[in-house]
Structures are given as C-alpha cells and as structure tokens.
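Apart from one protein chain that is not included, each protein chain of the complex appears where it belongs.
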Amino acid sequence: MAEEQSNGHKWTMIVDADKCTGCQACVVACHAENNVPVSSEDEVIRGRAMHWMRIERYWEGEYPNVKARFLPVFCQQCGNAPCEPVCPVYASYHSTEENINIQVYNRCVGTRYCGNNCPYRVRIFNFWAPRFDAPLEQQLNPDVTVRSPGVMEKCTFCIQRIRRGREQANIEGRPLEDGEIIPACAQACPTDALVFGDKWDENSRVAQMVPSERQFKLLENLGTEPAVYYLKGGETHVGE
Amino acid sequence: MLESRATIGPYWDEPLPDDEHLARQVEHGREEHLMLDARPPAELNQLTLARMRQTGPRFWIALAGLGALTLAFFIAWAIQIVSGLGITGLNRSVMWGPYIANLIYFIGIGHAGTFISAALRLMRMDFRRPIARAAETITLFGLACAALFPIIHVGRIWKLFYMLPIPNQRDLWPNFRSALFWDMMAITTYLIGSTLFMYVALIPDLAMARDHMTGWRRKLYSALSLGWRGTEGEWHRLEVVSNLLSFVIIPVMFSVHTGVSWNLSMAIQPGWHSAIFGPFFVVGALYSGVAAVILVMIIVRKTMRFGYFMREEHFNAMGIFLLILTLTWIYFYFAEWITNWYGNLPLEKAVQAMLTGPLAPLFYLMLFCNIVVPLGTLWSRRVRTSLPAMLVIGILIQVGMYIERVLIVSGSLSRNELPFNWVNYTPHWPEVTVTLGTLAFLGLLYMVYTRFVPIIPVWEVYEGQAMQGSRRVGRAVMSTRTEVH
Amino acid sequence: MRRVAGLSSRQRLLFGGAVLGGVAIVVILLVIVIAQTSAADEQPIAFNHKRHAENGIQCQFCHAGVAKGPVAGIPSVEKCMGCHEYVATDSPQIQRLHGYWERQEPIPWKRVNEQPSFVYFNHASHIAAAVSCGACHGAVEEMTVAEPVVNMNMGFCLDCHAQQENKDALWDCAVCHR
Partner (left out) sequence: MTHLTRRDFLKVSAAGTATAILAGCAQETERWVALEPYVRAPEEQLAGIPNWYASTCRMCPAGCGIIVRVMNGRAVKIEGNPEHPVNRGKLCARGQSGLQLLYNPDRVTGAVRQGERGSRKFEPLAWNEAINTLYEKLDAADQAVAIWTGSATSGHLCDLFARYAGAVGAPAPLRYDLTSALNSVGALAAANNALFGQATLPGYTLAQADVIFSFGADFLGAWLSATGFGVEFGQFRSQRFGKRGLLVQFEPKMSITGAKADRWVPVQPGAEALVAGALLRIIADEGFGGAERAGLAAALAGEVDLDAAAAACDVPLADLVALARAFAEAERPVAIPGGALAGASNGVAAVTAVQALNALAGSSGLGFTPALPTALAAPGWSSYAEVQALVERMSAGQVRLLLVHGANPVYDLPPGSGIADALAQVETIISFNPLVDETSALADYILPDRTYLEGWGYEVVQPAFRGLPVVSSQQPVVGPFHDVRPTGDVLLTAARGIPAAAAALPWTDEVAFIREQITALPKGASGGDDDEVRWARFQQHGGWWPEAAPESAAPELAAQGTLDVAGAAFDGEAAQYPYYLHLFPSVLLGDGRGASLPWLQGAPDPLTTVSWQTWVEINPTTAQALGVDHGDVVRVESPHGAVEVPVYVFPGIRPDTVAIPLGQGHSDLGRYARERGSHALHLVGAALDDVGANLAWSSARVRVTKLDKKQALARLESTIDPGEDIHVPF
C-alpha cells in the first residue's frame, strides 16, 4: 500500500552508524519502556533472545587491520512492508495515521508468517509466557501491553509515546512540535546516533537529515521502503 | 446403464474359445486383468464384506500401537498448548518448522488419491476401479491430518477463529491478501470436495453393505446410504455427479498445493522465493501421494487379503505412473536448483551451501530416496510388480519427500538476508512426537475406516467387469466381444 | 423420536448418560465463562451515585483525572472524608468509610467498567471531543448502584468512531491498541 502524504505523520528514524558505539543503552531502554521480557541464558543459546532492537556487530578485515561495525536494527517500519499482506488476520497492519507498522497483539493468532517474511528479522515471537519475578513487575510500563504467549511483537517506534504526545497536543489544541515525541532508544542514545521525527514536517530534524550523501536504507534492494534511514559510518585517514 | 448391462449380459458366462492357444491367451488375460477375471457380483460382495469383519490379534496389536502413538500426539499437543511453543525447537529466525513441513507433506500424500480417482475416471482408465476408494480415503485422512497442522502450529489456538470470515460488528475480516488465508480456503474446499466425491461413490456400496448386514451395522449403513435403492435414475444421477465432481475437483487439487507453495514463494526469503514453486509442489505432492497410494495398496492387499482385487497390473500401472512422476519431479528440482546455482545470488548460494554443508546428510539422503532409488529400479517390470520392492521404494519416497519439505521450510529459513541472524534448527521432542503421532493417527483412522466401509468399490469393479464386453457409441452401448477375441 | 423409543433400556441409559454428561460439561464451562466475565460483585461500601448527583456534585469532583489523562480515577479515602467527616456520619455506610479512614486503608472498590489490558482508552481525549460521560456509562446519576450499562466492546467503540468527522484517524488500530 503506497503511502500518501495526508494529515498524518511519517515517523522516521535516522541511525547514524558513524556515532553508534554499540553501548546497548538503547536496547535496555527499549526493554524498560516496552515491557520486553529478558530471555534466559538457555533461550539465548537456542536463538530466541528477545530484543525489540539489537545492535548487529559485523567484523571487517583481519588482525591487525580489523574493524568492528555496529548496526542498530529494529523494525524498519517499511512503507511497503512484507509482513503486512501475509498476516491472515490483520494483526500486522499499516497505520494510515502514523504511517508505521502496527502489531495488534490481541488480534494476533501466532502464525508467525510475518516473522518469516521480515527480511530484517525484527519480529519476535513469544515462545513462553512473559515472566517478571515479583516485584519486578512493578516497573512495567502501564502504557504498553504485556504480550501474552503465542503472539508476535516488535518495535513500534514507541507508539505509546507517539499516541500520548498526539493526544496531549490534541487535548491542549496545539500542533505537535519536532522533538516532542522521542522513542526510548533515541532518548537514551548518548552519542545522538538515533534521531527521530516526522519526515513530512519539513522543518523537522529528520527531514533535513534524510538527504545526506551518507544515507542508505537497509536491504534497500528489496523495495520495502523502510522508514529508517542509516547514515554510513565514515573514516578519517591518518596523514592526508 | 443398468439396462445396458442387462441386455449385453455378463460375458463370463461365455465359454472359453475352443482354440487352445486363444484359450490360454484369454486365461492369461483374466489372470492379469481384474476386469477380465470376473466373478459373480454376490461373490464380490461377500469377499469385500467378509474382510470388514476380520479383526485378528495382529489387527488389535497394530491398533493399540497406533492408538498409543496417537495418544502421545494429543498429549504432546496439549502440553504444547499449555506451556507455549517454547518447548519446540523453533527460534527467532526459523519460525516455521516441521509443523508446516508436515502440513505440506500430509496434503501431499493426500493429493494423489482423488487425482487417481478423478483424473483416471475421466480418462476412463479401468485399472483405477478397485483402488479408487483406497486412494480417495488416503486423501480424506491425509487432508484431515494436514488440516490439524495449522492449528497445532499457531501460537494462540484459542484465537484461531479470527481466521474465519465471520461477519462482525468490528468490521474485522480476515486478510484476503494473505496466502495463508487462501491456503486455508483451498484446503477446506478440497477436503469438502474430496469427502463428497468419495461419499457419492460410496453410496451404492453402503447400500450393498446395508443389505447384507444385521444389527447396528445395518442401522448405520441404512442411515449412511441415504435410502439408495439402485433405480436407474439413481445410477444415472450418480454417474452425472461423479463425473461433475471429477471435473471440479482437479482444479481444486491443483489450487491446494499451489496455495501451499505460495505461502512460501510469496515470501522474501532466499530458498523460497521461486516462481517454479507452484507446479513443483504439485508434482512433488503427486509424487509422494502416488507412492503413498502404492503403500496403502500393498498394506490393504496384504492385511485384508485382497489379492483378487489388487493385481500385478495395478502395481505395474502405479509403478509406471510413479516413474513418470519421478522424472517430472527431478526435472522441476533440477530446474529450481540450477536456476539458483547459475543465478549465483549470494543468499541463494548460502542456502545451497547449507544443503551441501551442515545439512548434507539429509540432503543426500533425500536425493538417494527421491532420485537414485526410484529412477534406478522402476524401469523394471519385475520391480514394479514385486510387493516388497514397491513397499521399500514407497517408504523411501515418503522419507525423501518429507526431508525435502523440511529442508525447504526450516532449512531455507535458517539463512536469511542479514547474516547476523542465521541460525540452525534442530527439532525437539514435541515436533517429533507430533509428527510420528500424526502418521500413526492417519494409520489409525485408515485402519478403523477399512472396518467400517467397503474399501473396494464393489460396484465400480462390477461395472467395469460388466462393461468389459461393451463400449459406448454415442448413447448406445454395444458389444465389443469380437474385439476381445 | 420413534428411534429413541425403540431403544433397549440399556441403550436408553447410555444415551441419557451421554446427554447428561454433555449438559454437565456445557454447564461447567458456562459457569467458568460467567465467573470470568461477571464483575458485578457487591461493593465494600454501597456508594450511591444518585444521592451524590442529587446534591449537585459533578462527576469531575471525584473522578478528577477524567479531563486530564487517560484514567478518570477513583477518589481517595481522604477525599470522601472531606465531606463525610461531617455529612451523614450516622449512616452505617459512612461509618464503614470512617473505619477505612481510621485504619488508613484504601477502599477495595470492585471495578465496574473495565477494559482488557490491551486496550488503551483515554478519557481526556473523549472529554476534549465533548463526549458526555453518559454516552458510555449511562445515566450514572440515576443509579443507586453503579452498573455497566453498555457492553464496552470494540464494536461499541467503533460504532461511535465511525460517525465522527475524522473517522479515518479514529479508525486506526493504534488509537486503542499499543
């Protein structure tokens, strides 16, 4: 479904790979904000670590000219999302208001088709019932559903923050400001590697950052039209 | 029809020709061809009905064994529902495992039954007559078992009704864009169609059973036979309906496996995203399905002593059919493999590298089972007509085709676009139990079914034998006896 | 019917047993369902909305969060005591209230209207859109015992959302589910 610029918002994230230090602040912030349970050691070994976002680390070259590159990967909120058409019950659907992908947990029956069809592998499945050893459940964010076992879940660009921000602006009868809504990851990122905003708002920071020559999209060849733009990591050379 | 049968009269009343050479030829023909080796209808009836009551100790032992496995399957399923899919070996990247492979596999083995019955019926192949019902039955139960798997597979079985198009106040419908939805529709349609197709053909035999049975069986059959009396009008309608259903069911059959394959090929997944998957899966399904029918034929013939009905000619014909399918399947497999190989896309190559790397034992076993063995043996008539040989080949093809499905489903998923997320898959006990248990369940259903309905379509055999001396010219039925001689 | 009548006594026993067993299972399951869904339990204090409304107390006086945020809120014991320290102190219900106050215990009110955990309803947005309380809660000011009036399911919400001007924006799943 093509997206049309309407009165909605085109939420966009910019990931500056040059600044990402892989420090995991965003990952833990996401766990805290979105009630993502922690996977046990055995589950991680079985390849079921639950993170809505992860920092992929790729090695380049060999010692001593070795480089490690960090790539934060979370739901790319594709404009042309492969996960959406395959869901038989519309649990994975495209929000025409926010122009991101929404996962409706209570609608999900758990066919996991969307998970297979996501080339970024950012959709995770609740293989077990979530567990929070008492009293750790006191921390749970009341704005986010605790997902029941058997459903798919994924990064939502902190839809609860987006909605809260919009509702608040609505109640107060004013337009949204750029930077008013920030997802937990971008908020935590010490180096400011994650920038979030509405691309359709011409004055927003993201709208100005998108046309960078360092910009690329992850697996762009698949035509998924992600709403996440990456900025290539640079290199400063010695003696030039 | 009944009238025509009456006017031409049973040819077995004819004496053998006087010429000794010719007499031997006719005798040999009768030995080989069921249609030429006619027996009085009453005898056919008795032969079939007697076997339905036959339950020796071996029957009960087999029943108990299969029952135990089936029970294990349902217990494993219940445990999986309670504790969540965490007990399976599925993981973050390989979200579809043997459950989906089983779905494909069971639809596959169910595939050939109705095809054999319907297509061969339309092509007026007489050899189908005694085996048609045995084949249709495996379609029925194969599909029923296959239909369990989406239910076993989903995370929230108690919300499965969301997939049904139920009008509701919330304006929520299933997603008609989803291949999964259409797959479900196709399976349901095929299941209903196959059931009808089989049931329609079953009515005269149920009526026959009703007429020969007493007690509760009589009650059961009189209810099931819907008051069949065998009037000419009834026979006429039966033929019309059967022919109609035969025509209708074949496209549905194609749609089912194409639908299943599209679940995979419509996805952005190296190893899945292939244009050939539709026909490839249909052929693969026919391949495993025909092999399954042969297996069933052997077992039914052996355990129920149906040597009279299932003869060399049947195994020979099915063997040839299997050989043709082997070649077709090899063609498709080769076409898919070489396209990917020549295309040299890194991720497709990664999938192939996995098949020849960590999964090599499975991969080569699959090639051995699906290509080497059938291609090397089925050329020989001796092999085709040897029951032990066909049993082994049939089982090997089942194994091979099952492995092929698992490799396609779980194998491909373990290599995806971002190499950071590659992961291998090993099944855990629930998948193993459920898979074996479903096979047992299929066997159990089949076994019980053979004791409740005549597994040989007596009327069809009888009709075939009766029609053997006749052919249809326009609306008239004429004797062809001279041609036989 | 004739068939059943024609059965032997043993068969009838079996048949009847099967029917009874089936009915029993259905009843047990229904009880479970009802136990799950019915929340109309007795409140710890028989609060009378009607009486309070008659005395001119506005909804927002007690449910103070209703125009400010998602949750309307239940007043604290302190707030009740603000009036009832002096008002109607001889009523047995008010004496119960005093009991909670003296023990400094919160009143364990039974929830009357509740949404499942995956539904995020924002009272303030609805107040801002001038939806009256009664549109969903019924004429609470006429109730002696507060009861849910409408079945607040998704269909009920959407019936109303569909009639709004910005219906497309209100049709988004993320409006309520997050």
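Annotations
Going in written order, the chains are labelled A, B and C, and every chain counts its residues from 1.
Everything that follows uses one rule, which is that a residue touches a chain if its C-beta (ideal position, glycine included) is under 8 Å from a C-beta of that chain, and two chains touch if they have at least 3 such contacts.
Since we're looking at a predicted model, the values are computed, not measured.
The chain not shown here is in contact, across the full complex, with A, B, C.
For chain B, the list of residues touching the undisplayed chain reads 74, 77-78, 81-83, 157-161, 346-347, 349-350, 353, 417-424. Mapped onto chain A, contacts with the missing chain fall at residues 16-19, 21-25, 27-29, 31-33, 38-41, 44-45, 49, 51, 54-64, 66-71, 106, 129, 132-142, 146, 148, 184, 187-193, 216, 218-219, 230, 232-239. Interface residues of chain C with the unshown chain, by the touch rule above, are 29, 32-33, 35-37, 64-65, 68-71, 73-79, 100-101, 104-107, 109, 114, 116-118.
Keep this in mind: only the chains that are shown with their structure count from here on.
The interface with the greater number of C-beta contacts, when A-C is set against A-B, is A-B.
Centre to centre, using the average C-alpha position, chain B and chain C are separated by 54 Å. Taken residue by residue, chain A touches two or more other chains at 107, whereas all remaining positions touch fewer.
By the touch rule above, chain B contacts chain A in their complex via residues 83-86, 88-96, 150, 153-156, 159-160, 162-163, 172-175, 177-181, 184, 263, 266-269, 413, 416-418, 420-421, 423. On the side of chain B, the complex with chain C involves touching residues 168-171.
On chain A, the positions that touch chain B within their shared complex are 43, 46-49, 54, 56-58, 71, 73, 82, 85-90, 107-113, 115-117, 119-121, 124-129, 148-152, 219, 222, 224.
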